[in-house]
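Shown here: the complex without one of its protein chains, the others still in place.
Labels run A and B following the written order; every chain starts at residue 1.
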Amino acid sequence: MEFKFTQENLNRIEQETKKYPVRKPAVMAALYIAQEQNGYISYEVMKEVATVLGITEEEVLGVVTFYTMYHQKPMGKYHIQVCTNVSCMLRGGYEIWNQIKEKLGLDHMAVSADQKFSLEEVECMGSCGTAPMIAINEDYYENLSKEKVEEILNGLSATLSKEEGV
Amino acid sequence: MEKILLPDIKNLHLIDVYVSNGGYNAAKKAFTQTPDDIIDQVKKSGLRGRGGAAFLCGLKWSFMPKTTDKPKYLCINGDESEPGSFKDRQIFEFNPHQMIEGAIITCYAIGAKTAYVYIRGEYHKWIKLLQKAIDDAYANGFVGEKMKETFGTNFFCDIFIHKGAGAYICGEESSLMNSLEGKRGYPRVKPPFPAQNGLWGCPTTINNVETIANVPKIIEKGWEWFSNIGHPKHPGTLLFGVSGHVNKPGVYELPTGTLLTDIIYKYAGGVPNNKKVLCVIPGGTSMPPIRGDKLEGVRMDAESLKEVGSAIGTGGVIVMDEDTDLVKVLARIAHFYHHESCGQCTPCREGTGWLEKILKRIIAGKGSVSDLDLLITVANQIEGNTICALGEAAAWPVKFMVERFRDYFEQRVSKEISLPVANKVHSMRQTAVPLADVKN
Partner (left out) sequence: MPKIFIDGKEIEFKQGQTIIEAAKDAGIDIPHFCWHPSLSVSGNCRICLVEVEKMPKLVIACSTIAAEGMVVYTQSQKTLAARNAVMEFLLINHPLDCPICDEAGECKLQDYAYEHSIGESRFVEEKVKKEKRVPLGPRVMFDGERCISCSRCIRFCDEIAKDPELTFVQRGDRVTITTYPGEVMDNPYSMNVVDICPVGALTNTDFRFKARVWEMSATKSICNGCARGCNIDIWVRNNEILRLTPRHNESVNSYWMCDHGRLNTFKFVNDSSRIDSPHIRKEGQLVKVGWDEAFAEASSRLKSFSKDEIAVIGSAFATCEDNYLVARFAKSVLGTGHLDFIHHNDPSFEDDILRRSDRTPNSLGAKLVGVRPSKNGLDFNSIIKAISERRIKALYLVEDDTIQNDPEIENILAKLDLLVVHSTNYNKTTDIADIVFPASTYAEKNGTFVNFDGMIQRIKPAVSTLEADRALEGMAMSRLDKFGTRWDRWAQGVKFDARPTWRIISGLSSVMGYKFKYNMAEEVFKDIASGITSFNHLDYDIIGEQGFKIKASVLEKEILE
């Protein structure tokens, strides 16, 4: 599927390029913007990013596959990231990982059939002092317990069913 | 104790509050002095880098060429990805203007017109918080061209945030620069060093967020004041991030040289259920761990930790109680470095995976005593042979954990174990066993 940036997003990318003496560094921001617009980063997206910034598509591909936050497939509406690194692990990170895995019936980098949820086991997110933690999309949820996780997930489901009801 | 970085002032993150508490006065003062004066004061203050290597900050600045046709750059490292580290986000959230003020003073000192703050992509919230602070600073004429008017100087500089996208290695300074240039975050071969050949081939200085945030106070209160705080060879305060098995995990700003036991028991509230401490990693997962029975008298600064065979790193203190499964912890750490190895150079690309696989095998009950030696050997074969310090970061926890908890690890493995051996094919040359005697 062909991909074109919206004019607004093109403007945002142009704004990003102004930070740097050359256009290339804006590739990282452009990819975020593309992911926001398209949901994930397809090969068409990479091509368009390359064109917009005047760099090669191979360069864009190399960048996309290097960084974990660029997704090459559509993730769920709620992308749940669970930290299991040491500080979280010591405070129950794996229990939460297993809890969410079971509850959603998903494994690492899997997406639910209805595209509502996806799950990722992530490396340290910098919340060691408020461990264990998860992040849902861009938001951190810290100082978690099994009960809190249950509450959060139920909350998400409730929001979803409310939206569908409307 | 006076706090330098995170003082107890309400709403200090707001520009008005910051200014009404004397904010941006240090910058004003700095612009009445020469850049060399600033570098000199920072040198004399003894300020050392807070990003892990504890390199002398003023010395690093002095490496920047005085005469060059090229633009110079300042990079502020807020990648903060070392497991156990969560201090820079406190500065972004609670005292961003002090870092911004530090950035403009540093730019002035090293002659940079542009500063980039590289922040890990996961910190969406803190990127927004810092961006708001930067926008406010621009609006109030503390950053950008309007600085000239505000401070009555010919100098001005810009500050931009560059958002990372999920790669621990980008906290390594040369990798950070490649990432900032929009490339794969591959560390660069050194020399040349950033001061000669940094961003886009131009002279560049890279400092940690916390390091930069110290600068305004040094200028404001003088280098002597700063050098008298904490350990004389590593002065100032540190933002200790305490995590793991403590009652009150969090960030504590304390003078360098504070007793590790004080951090754990006095500030972080001790270990839950009064359990014994089995192991402490004092500076983020890549630093050599210390045994729980060797904590007495250990002081938290670069020099003191070196003496006990560890390092200050990012000051991220991870506490593990007596019930912790150290093999699992080590396997998790090994997994992290395996996951984060950029894959550029051989020892790290191949060695990190090997370490993880051995540890996973031990957890699966298929490890033997010889595997413990193998772990140390593999770690030693990575250490010192790589392009960047991720090699050491991956090797040290394995090597020192196994060495220092040898008794513990030996209990977890069998004396000997017979494994299907996949790769004994060319071992005959070394052992020179007659063919007829070769089994398997």
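Rule of thumb we're sticking to: contacts are C-beta pairs under 8 Å (C-beta built on N, C-alpha and C of every residue); 3 or more make two chains touch, one makes a residue touch a chain.
Small disclaimer: the values here were computed from a predicted structure and weren't measured.
*Asks:* Could you tell me which of the visible chains the hidden chain touches?
*Replies:* A, B
*Asks:* Thinking of the whole complex, not just what is shown, which of B:Gln33, B:Gln381 or B:Ser414 touches the missing chain?
*Replies:* B:Gln381
*Asks:* Among B:Ile127, B:Ile281 or B:Cys342, which one touches the chain that has been omitted from the display?
*Replies:* With B:Ile127, B:Ile281 or B:Cys342 as choices, the missing chain is touched by B:Cys342.
*Asks:* From the list B:Pro71, B:Gly250 or B:Gly353, which touches the chain that is not on show?
*Replies:* B:Gly353
*Asks:* Tell me, which residues in subunit B touch the chain that this view leaves out?
*Replies:* 167, 184, 189, 338-347, 349-354, 357-358, 361, 374, 377, 381-382, 384-387, 419-431
*Asks:* Touching the hidden chain in the full complex, which residues of subunit A are there? Just list them.
*Replies:* Against the left-out chain, subunit A lists 43, 46, 56-59, 61-62, 65-66.
In this section, only the chains that are shown with their structure count from here on.
*Asks:* Round to the nearest whole Å and give the separation of the Cα centres of subunit A and subunit B.
*Replies:* Here the centre of subunit B sits 25 Å away from the centre of subunit A.
*Asks:* Name, in rising order, each residue of subunit A that touches subunit B in their complex.
*Replies:* 19-22, 24-29, 31-32, 53, 55, 59, 62-63, 66-70, 84-87, 89-91, 122-131, 135, 138-140
*Asks:* Could you please specify the touching residues of subunit B with respect to subunit A in the complex?
*Replies:* So the residues of subunit B touching subunit A come out as 71, 80-86, 88-89, 116, 120-125, 160, 162-168, 179-185, 200, 241-245, 249-251, 281, 285, 316, 318, 320, 324, 328-329, 332-333, 336, 339-340, 342.
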